[in-house]
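Take a look at the structure below.
The complex appears here without one of its protein chains, the remainder shown in place.
All chains are identified by letter, namely A and B, in their written order; residue positions are counted from 1 within each chain.
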Amino acid sequence: MTKRLLIILCALVLLTGCWDERQFKNVKLVLTMGFDEGEDGKIVETVSIPTINRASEGQSQERVQILSTEANTPLEARDFTDQSISESFDPGKLRVLVIGEELAKKNIYSVLDEFYRNPSNNLNAHLAIAKGKASEVLSYQNISDTRISEYISGLLEGAEASSHTTGENIQLICAELFEPGEDFSLPLLAVDEEKQSIKFSGMGLFHGNHYSGIDIPVGQATMYLLLQGYKGKSAHLTKKVSDKFEDERYNYVTVNVIKYKRKVDIKAEGDTVSTDINLKLRVRVVEYPADHLDKKSTIDELDKKLSETLTKDAEEIIGMMQEANSDIWGIGRQVRAYHPKVYEKLDWKETFPNMKITPKVDVEIVQHGIIY
Amino acid sequence: MGFMKRLFFGDHEKLKDRTIVDQAKEPEQPSSTKLADNVDYLTNEFNRTSDLRIRILEKGQAALMYLETLVDQEKLHEAIFSPIELGHVDDISKIPSSRVTKNLEEAIKALLKGHAIYIQDGSRHISQFNVTASFNRSTEEPQNEKIVRGSHDGFIENIMVNINLVRKRIENRDLTIKYFKVGKKTNNNMALLYLDGVTDPELVQEIEHRLKYISADMIHSPGYVEEFIEDQTFSPFPQMLNTERPDRVVANLIEGRVAIMNEGSPTTLIAPSTFFSFYQSSDDYNMRWFTGTFVRLIRLASFIIAVGMPAFYIAVVSFHFEVIPDELIMPVKQTINGIAYPPLIEALVMVVIIELIREAGIRLPQPIGQTIGIVGGLVIGDAVVKAGLVSNLMVIVVALTAIASFVVPSNEMSTTLRLLTFPLIFLAGTLGFIGITFGFMMILIHMTRLESFGVPYLSPVAPLRIKDLKDTFIRVPIYLMNERPKDSRAIQPGVVGPSREWKEVERSNNQQQPKQSIEEGKSTGSESGPNADS
Partner (left out) sequence: MKKVSQQVQKAVQTPTPNQQQKISRRQFFFLLIQTQIGVGVLSLPSDLHQVAKQDGWISLAIAGSLLPIILIVLYFIAKQFPNDDFYQINEKLFTRWGGVVFSILYIIYFCMVARLILLLFGRMISLWVLPNTPFWVLALCMVVVGLYMCNGGLLVIARFYTMVSILLIFLIVLMFLSFKEAHWMYLLPIGEVGIGKILQGSTEAFMSFLGFFLSLVVFSKVEGKPREKLKTILQAHLFTFSFYMLTLLISYSFFSTKELSLVTEPLLYMLKSFEMPFVARIDLFFISVWFVSVATSYTTYLYMASFGLQQIFRAKSIKLFTLIVSILIFSLSQFVGLDMERLEKYSTIVVYEGYALTFLMPFLLLVYVLIYKRIQQKKERST
């Protein structure tokens, strides 16, 4: 009796089923999305939709459709976009989300809320800020990679491996987005009209939920990341170490950071907070045309010179961070964690730009490649 | 219903009484002193069948009767006529190899066995001579259970030969064989084999008990017996192991299980069996134990692949395509774009095609069977993809599933696996991953509830007995399998004693040797040479 009942019930479920079916073959995948500031506080959503035609033999054809829609909210824009494409689009496998400079300067959370709220969204997508408009980045026709998503995500992953950007995705910035006393930075992308490419152009510093407009340039991005305590697969630093050679190229050294040790020392007394940051780098020389690394004195000199230059760089970077009021290192959160009483007295937004941060970089050359 | 009631709510007393009475009531028909009466009775009982030969001897004073289709003429000559010709005896009834009865019913049975009977006028004695002809094929390795290393003989249709194969491997007085007659019309021989003192006597009793209940006109294969005596017939899982390999039977007997053999079929049933015993193959024990374990794990993984793979694929492409990793997303999309049918139908079509090919391959004679495989596999597979009916990926998934289901060493289990795929496909098609979890849970609960002759089907995993895991997921070295698994219900635990003591001895020798060599000098020095580097 019970068995029969069960069978009938199961049949019922199976026959009426498929409430949540979303056939993968009927979905227009959106792998790249961009948001820009529109008129009257509206938002412009740009999506690139690759369409593949199945070929029974040989290479299948792929076409990319780029659509821009203006609406009040991102989801409304998506609904509008849906009306002009066949089938429906789904950002479930989104790989790259680009936000236009103008929009980022106002507030990026309004764009991201939908991604956080709905379970089918991909929180793993790369996030980047476009210098100029996001739609320009997305509609850029490049030659090498067919898909813009692949191009941009490859670009960002490469930059991550060479310690130019942290591998931020939508989820990872979430903590910093909400938590007071902690900020984040996002990679910047710009279209290079001359060279016909999209270029990684540094890290944009954020304050709270908006872009401050101040960037760490590409040249200093590696140092910036090391100060943050982040190193990709390799971290190259190229610095000028002398003026004595006529050939300008002989004056430079390039080192690869093998190991680093970072120590942040926060001192909070009364209502003043100061921070010392010590960065010890153990590096390998990867390019130094001037040679003579067999002498200990040369190496020591190089160590000293590099330490000085890099400390100067660090100071510059800290200056930029303070100017942007972007507490990337989460000093505020640490003050709150370790000195809660001090933190209560302070208004961190006011404190951070004016506090004293002293960097000290120590470089030690430990390897010099296979020649001296 | 009445039978069920009795079975469930006790009342076994009554039933036992009945069987005992049945046994006692053997039909009896005393022979008469008149030859004609006896012959008449026998011919009438056999309905004057044409192959009943009656040879009148000694000028009508005696008759030799036999069923010519069952009798070997040469044996007949040798057993009956040669002694007389050679003058060893002067009368057929005095030949010592004969068995004498006064019961005509018994004579009928003897005739049916292929014996010849000799009746003399004026005597009630009926002499029986065993002159049965038997036509046996050779004990070749069974087609469906091939192994790479190990013994290559298999059971045949003759139960005597089969038992002979087992007896030769177990030269022990404890190997007990019990005959049963089953099938009311066919009257087949059946044998119950077990190792006394190792096998749980209760288990033997239980099986005997169940066998006695069988009341059918024909028992034509072990499948019949299986369905009569197994615990749960409403289950897709086989609860008795089927095998045609003597070595497998012997191994199971030694573990304390019971084997049931049937006349006329090479398949032997082994009870109790657990789920994991279907995944053991004789090959495992002939390999290095590392490889044995590896192969075992692959086989068990094939269970999950065979049952769950198509369901998983369907759930992914029609519910949760988010789980496809970034790099794969476009290639997958590319293959399934523009397929007309939903994945559910696609999968059903492909699974049914594979089953058709398989079934056709088995039924057709071997050379054609192979062609069918190639035509089906290659041509149809390719064409179906090109036509856009089924996606490339689905072909891969279904083919992989089919291969995974063939990995199981037992044919029974392999069909079960393929059957279980279907409900999971449907569940995945309605509820996605949740449906698959639901399906797997139901299967697992079912298996946990299932018992084979008092042994939980999933033992030693549920109930967990860590010691017995030595021969399920892994295959530890033989000398570590020193105890019988509990799931065979064996009453004598030990099976392997300390067999690698020599290693200990060697080690202790090595430790002592330096001293000895100093004391004894050269003589031990040469001996310790090869041991030096160990």
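We adopt the following convention: contacts are C-beta pairs under 8 Å (C-beta built on N, C-alpha and C of every residue); 3 or more make two chains touch, one makes a residue touch a chain.
Only a predicted model underlies this, so the values are computations on that prediction, with no experimental measurement involved.
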For this session: From the touch rule at the top of the page, work out which displayed chains the omitted chain touches.
Result: A, B
Seminar exercise, completed: Of B:N411, B:T448, B:N482 or B:N509, the residue touching the omitted chain is B:T448
Problem set entry | Residue touching the undisplayed chain, where the options are B:P30, B:P325, B:P367 or B:G494 | B:P325
Problem set entry | Candidates B:G197, B:G264 or B:G376 - the one touching the absent chain | B:G197
Seminar exercise, completed: Among listed residues A:V27, A:L123 or A:A290, the absent chain is touched only by A:L123
For this session: Kindly note down the residues of chain B that lie in touch with the hidden chain.
Result: 196-197, 200-202, 205, 319-320, 322-326, 431-438, 441-442, 444-446, 448-449, 451, 454, 456, 458, 461-464, 491-492
Exercise. Hey, which chain A residues sit against the chain that's not shown?
Worked result: 2, 6, 9-10, 13, 17, 19-20, 116, 119, 122-124, 169-172, 174-180, 182, 330, 333-334, 336-338, 340
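In this text, only the chains that are shown with their structure count from here on.
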Seminar exercise, completed: Cα centre of chain A to Cα centre of chain B, whole Å, reads 64
For this session: Provide the residue numbers of chain B that touch chain A in the complex, in ascending order.
Result: 234, 316-319, 321-322, 324, 326, 329-330, 332-339, 342-343, 385-386, 388, 426-427, 429-432
For this session: Using the touch definition up top, name the residues of chain A that touch chain B in the complex.
Result: 3, 13-14, 17-18, 20-25, 27, 29, 31, 50, 52-54, 56-57, 60, 92-93, 95, 120, 122, 124, 147, 153
